[in-house]
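Take a look at chain A:
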Amino acid sequence: MTAPAPEIETLEDAARRARRDAPYLEVQEVGKQFGSFVALRRVNLEIRSGEFVTFLGPSGCGKTTLLRGIAGLDPPTTGRIMQGGRDITHLPPAERDFGIVFQSYALFPNLTVAENIAYGLRGAAWPKARRRERVAELLSIVGLADQAPKYPAQLSGGQQQRVALARALANEPGLLLLDEPLSALDAIVRQHLRQEIRSLQQRLGVTTIMVTHDQEEALGVSDRIVVMSRGRIEQVGTPAEIYDNPASPFVAGFVGHSSRIEAVVDTPPGIIIASGMKLVAEATRPLLYGARVTCFIRPEHVRLARLAEAPEGALSAVVTGLEYLGPVVRLSLEAGPLRLLAAVSPGEFAALEAAPGAAFAVTLPPEHLMVFVEDV
Partner candidate 1 sequence: MSEAALPVVGSRPRLSADQVAMRAGLWLAVAFLALFLVLPLGTLLMRAFETPQGGFAGVANFRDYASTPALLAAAWNSLWTAALTAVVVVPLAFLYAYGLTRSCMPAKAAFRAVMMLPLLAPSLLPALALIYLFGNQGMLRGVLLGHSIYGPIGIVVAQVFYCFPSAALILAVALSTADARLYEAASALKASRVRIFRTVTLPGARYGLVSALVVVFTLVMTDFGIPKVIGGQFPVLATDVYKQVVGLQNFNMGAVVGIVLLAPAVLAYLLDRWATRQRAATLSGRAVPLRPLPRRQRDVPLLVLCLVIAAVLVGIVGVAAWGSLIRFWPYNLSLTLDNYDFARFDASGWDTVWLSVRMATLVAVIGTVIVFIIAYVLERGAQDGVLPKLARFAASVPLAVPGLVLGLAYVLFFNHPANPLGFLYGAVAILVLNSLVHFYTVGHLTAVTAIRQLDPEFEAVSASMRVPVWVTFGRVIVPICLPAILEIAVYLFVSAMTTVSAVIFLYGPDTKPAAIAVVHMDEAGQASAAAAMAVVILGITTAAKVGQLAVGAVVARLTQAWRR
Partner candidate 2 sequence: MRRLALIAIALAGVLPAAAQAQQRTRLTVYTALENEQLQPFKQAAEAALRDVEIAWVRDSTGVITARLIAERANPRADVVWGLSVFSLLQMEGLDMLEPYTPAGADALRPSMRSDRSPMTWTGMDAFVSAICFNTVVAQQRNLPRPSTWDDLLNPAFRGQIVMPNPNSSGTGFLTMAGWIGRRGEAGAWDFMTRLHDNIQQYTHSGSAPCNNAARGEFGVGISLDMRAVTLRNQGAPIEIIVPTDGVGFDLEATAIMRGTRNLDAAKRLADFAVSRAAMTVYGRFYALLALPGVDPSVQGYPAEFSQRLVDADFRAIALQRDRLLRDWSARFDGKSAPRN
């Protein structure tokens, strides 16, 4: 006899529950090789339904390769990709459920805006009237209702980008892939558009993956950021996690500004020596004497005081350069061989009367020192 009926039912229930709670997109042990070049190494990632996830990293880190793997444009050499519980690893793009916007937009120059958007709306499911309705709807979503009869060449870069977005969304895909969608635009349009994309994504609730090398863009719009380097995922986390608790020296250095300090663990516990200067770093307490560490500190955490009011343990540093950025003033400092960046508010800046050549007392708050033990 086979197994008793009730037990089977429980299994089915479990499976159903598992499906409900399961992530929308799962990337399991995915690797990709081009000849002898390894573009992706055993990447694992889970993305929940409705999330906005950004792949962030320098060029050549594998972020676009991973996106194209998910799209089925360059299927991975190893591993598995699941979308909505379905193994899509080796499905051709046309049998998957996604829309995509490329850096170049790849708008069809010989078709009007309306024809571009309607391009994928074909077959019996899309009679003419319904198609026209859908195009009008999408045009109004992206705010181009009056541009329907124009050709892409007659539109601005930002407008073209919106057409590409509308076209990618036309089929109501479960997954929206954006491959550096903003990098061809100038700074102001970029900032504006990324917020638009974000709010549109939230309105439609479509799971979205965006590839970018612009950390500000990633921090600004993402639910979670996947930081990648040399074919590996370095860290997955919310923008705050990534910024405040980088998981690796790479993340700390790549995301946001920071000053890098090489140091050695000294005694008593919690003290490190960097270029002969003693610093307090609570995080090194458990480490062995003599261990090499790399520390990072964000400019906004560096505290400045006049030399006369120097707190205990402060370093003496000379201002070597300054950038007035509006909301903050960024100072380049040299404390002996250490080079530091500090950010102060304009008010503070005025109070300090800082100028190149002036010396200040600098404190690096131990709780803000991000410490990484160097690989042995």
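Here is how the candidates were picked: all candidates are chains of the complex that A comes from, given by their letters.
Note that a contact is a pair of C-beta atoms (placed from the backbone, for glycine too) under 8 Å apart; a residue touches a chain by one contact, two chains touch by 3 or more; residues count from 1.
Predicted, not measured: the structure shown is a model, and the values here were computed from it.
**Student:** Would you mind pointing out which option among 1 or 2 touches chain A in this complex?
**Tutor:** 1
**Student:** Using the touch definition up top, name the residues of chain A that touch candidate 1 in the complex.
**Tutor:** Against candidate 1, chain A makes touches at 31, 33, 36, 38, 41-42, 71-73, 75-80, 89-96, 98-100, 102, 104, 106, 108-111, 119-120, 122, 151-154, 167-168, 170-171, 173, 177.
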